[in-house]
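Apart from one protein chain that is not included, each protein chain of the complex appears where it belongs.
Chains: A and B, in written order; residue numbering restarts at 1 for each.
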Amino acid sequence: MKDFLLGILQNEILVYTLMAVVPLAWVIPFALFAVWWERKISAHMQDRLGPMQAGWHGTIQTIADILKLMLKEDIVPTAADSKLFKLAPYVVFGGAYAAYAVVPFSAAYVGSEINVGLFYFISISSIAVVGLLMAGWASNNKWSLYGALRSAAQIVSYEIPVALAILTVVMVTGTLNLQEINDAQGGMFWNWFIFQKFPFLFFALVIYFTASLAEVNRTPFDIPEAESELVGGYHTEYAGMRFALLFLSEYANMFAVSAIATTMFLGGWNSPFGDFMSGPWWGVFWFLLKGMTFIFIQMWLRWTLPRVRVDQLMYVGWKVLIPFSFVLILGVGVWMLAIQ
Amino acid sequence: MDVTLQKEGAVADVDAGRRPATVPGLGRALRAEEMVINMGPQHPSTHGVLRLELIVDGEIVVDAIPHIGYLHRCFEKHAESMNNYQQVIPYVDRLDYVAAMSNEFGYVVAMEKLLKIQVPERVEYIRVIMAEFSRIVSHLIALGTYGIDMGAYTPFLYCMRDREHVLDIFEETCGARLLYNYMWVGGLSHDVKPNFQDKTRDFCKYFRPKIAELNELLSYNKIFKERTAGVGVLPPEVAINYGASGPVLRGSGVKWDLRKNDPYSIYNRFAFDIPVGMGIKGRVGDSWDRYMVRVHEMEQSVNIIEQAVEQLPAGDVQSAIPKRIRPEPGEVYVRTETPKGELGFYIVSDGTASPYRVKVRPPCFVNLSTVPAICRGSMIADVVAILGSIDIVLGEVDR
Partner (left out) sequence: MIAQEIHETLKGTFGDAIFEAKVDGVLDPWIRVAPDRVRDISLFLRDDGRMLFDSLMLLTGMDYTKGRLGVVYHLYSMKWNHRIVLKTEVTVDQPHVQSTEAIWKTANWQEREAFDMIGVVFDGHPDLRRILMPDDWEGYPLRKDFQVPEFYNGMKVPY
C-alpha cells in the first residue's frame, strides 16, 4: 500500500502520515462496535436483552453515548494536578495506538514493516502504564491512586509471560518481523502455529492470552478499575470526552493484543483454506474475523469470572505463568533441535 | 478478655499498627506512615450508606472503623408516636427492606405474645411460607451482590431473574413487591389467591435447579474460592461473644437456628436441616462458609415451603385481628430468625393504645460490630469480601 500511495502522491511525509492514520479508521469504528457488542453479549449471557431502543436492537446506542459524552461538562477536580490530569488520557491512548504501527492487517498493508516489529510492540505497549500512573496520581483521589499503583504492578509483571510466550513463536520462525511470521503460516489452516509443535505452541497461546488479559486490565485481572472496590480506579475522576478517550484506548488495546495473538498463532491474514478466499482484501477480512474471535473470548471471560485479588494476581504471573513459559520454551527448543 | 483474632501464624498485636513503622537498617531516614482511606458513605460495595474508615499500611488494613447512622430514620421514635400498634407495621417493613416479610413476622409474633392472641392455622401456614420466601429472596440478593463485589457480574442477574418469580407471588397476594404491610397483628391483610398453591409448587420445582446453576457458576469457581476461602475467619467463641447470629454465626460452625433452638410459630412441624460452616475450602468461619450457609439455607427454605404448601388448611385469615389493640401494661421480648440473623422486638406497653417503647434488636447492627475484629490484618480487597459475606442492609443497621 505504501508504494501505491507513493505512486499517487509523491510526497513521502504525506504518505507516511496517511499510513499512520489508516488503523484509526479501524480502531474508532471498532470501539463503537465493540461497546455495543459487549453490552449485547453481556446482556444475553445474563438472560436479558441489553440496548434495544436506539436503532435496530440498540446498534446506534454507542453513537448516542458518544454524543452524550461530548456534551458533558468537563470536570477537572480543583485539587488535581491539572496538567498531568489532562495529559494522561492522551498518553494512554498514544501507547495503545502506537502498537498498531506494526500490526499487519493484510499482505498489502502494515503500518511500518520493521524487522523488530514484535520487540517494538512489546515495549511500546508499556507506555500506557505511564499514562495510567499519571491518571491515578493526578486525580488527587486515594482510590484512583490505588488503581494506578495496582495497574502499574500488574502490567509490568505480566510483560514477562507475554514476552516469553511470544519467544516460542520467534524461536520457530527465527524472526521478529510480523509480516514474515504471517507469511510462515501460509497454506491451509494446519500450518497455523497453534497446530505446530503441538502442544507447546497451543499452550503458548493460552499463556499469551491470559497474560494479555492482564495487560489490558480485563477481568479476571481488572483490579485497576475494579468497580466494586475502587469505583473506577484510575478513571474515577474523568468525565466526558476524557473518559471517552480512556475507554477508547482500552478497546484499542484489547484489539491490539488480539491482533498480535492472531498474527502469532492463528495465521494472521492467511485464509484457512489456502488459496481459496485469499487476497489483499480477503486478508483484511480474515484478520479482523480472527481478531474478533479473541475479543469475543475476552468479553465472555469478563462476564463469567470473578476478579483476582492483587497479591494472587502477582502470584499467578510470577509463580505460575513464568515457569510454564520456560517449560514451553524448553520444549520448543528441544523439539526444534531433535526433529530438524 | 482480649478477643482479637489471629491471622495464620501472626501474633495479634493490636497496637502494632498505631506506631509509624521505621524501615530497619536505614535508621530514621525512611519513615512509613499509615494512610487513612474512606470506604465512604457512597461506595459500590458497602451495600448502602456505610462509612468504613480504613487505616491501611499499603494494602494491609490495620484498622477498620465503621461509621453508621447515615440511614437513621428514627423508627423507634415514630413507633412511640403511633396511635395504634398496627400502624407500626409499615415502619417495620422498612427496617430490612430486602426481606420485609421477615420483619413483619417478628413484630406480629411479639405482639401476639404480648396480647396472648392465638391466630388461625391458615394464618400460621401462610406466614411461614411468606417468611421462607422472604428468606430465599434475601439470600438471592446477598449472593448476587456478593458475586458483584468479587467481580462476577452475571450471577447477580440470574438471582434477580429468580427473585422476580417470588415477587410476582407477593404482588398477587398483597399488591406490593418490596414493602408489603401484609402480616397484621392477629392475622393477615389479604388472603392468598386461589392459584397460590400451584404457583408456589411451580416455583419450588423451578428453583431447585437454579441453585445448582448458581453453584456451578460462582460457588465452586476457583477464583471465587481463592477470594473468599480463608478470608475473614470468625472463631465461634468470638462470634457468640459479639452477639453474631444467623449465617454469620452458623458459618463459624455453631449449629444455632432460632427456628429449631427457640421455636416460634409452627416451625416445629416441618423437617429441615440447619446448614453449618465446616471449613471445607478454607478455615471454619471464613467468608466462603458464610456464603455457602446461605446457599444451603435457600435449599432448606424450599423444603419448608413445599411441606407447608401441602399442609395448608382452609380458614379465614382475618378472624383473629382485634378491633382495638390495648395491651395490659407489660413488656415482652421475642426474637425470630430472619435471613440476616436474630431479629428481636422488645415492646413495652403502658396500657394505652400507643406503644411506650418499641426497641428493635437488629441482626445486621450486631453482625456489623464484628467487622473491626475480623478485618485487622487483611487486605483492602478482603474487606470487601468480608463485608459482603456478613450481608448487611443499612436500613436495619441504622433503623
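As a convention for this text, contacts are C-beta pairs under 8 Å (C-beta built on N, C-alpha and C of every residue); 3 or more make two chains touch, one makes a residue touch a chain.
Being a predicted model, the structure only gives us computed values, none of them experimental.
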item	value
Partners of the unshown chain among those that are drawn	B
Candidates B:Met160, B:Ile240, B:Ile274 or B:Ala320 - the one touching the absent chain	B:Ile240
Hidden-chain contact residue, picked from the options B:Arg227, B:His296, B:Arg335 or B:Arg376	B:Arg335
Positions on chain B where the hidden chain makes contact	1, 3, 68-69, 72, 74, 76-77, 80, 113-114, 238, 240-243, 256, 261, 330-333, 335, 342, 344, 346, 348, 357, 359, 361, 365-366, 368-369, 373, 398-399
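In the analysis below, only the chains that are shown with their structure count from here on.
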item	value
Centre-to-centre distance between chain B and chain A (centres being mean Cα positions), rounded to whole Å	43
Of all residues in chain B, those that touch chain A in their complex	35, 37-38, 43-45, 59, 147-154, 157-158, 161, 217-218, 221, 223-224, 226-227, 379-382, 384
Touching residues on chain A, where the partner in the complex is chain B	42, 45-48, 142-143, 146, 219-220, 222-223, 226-229, 231, 302-312
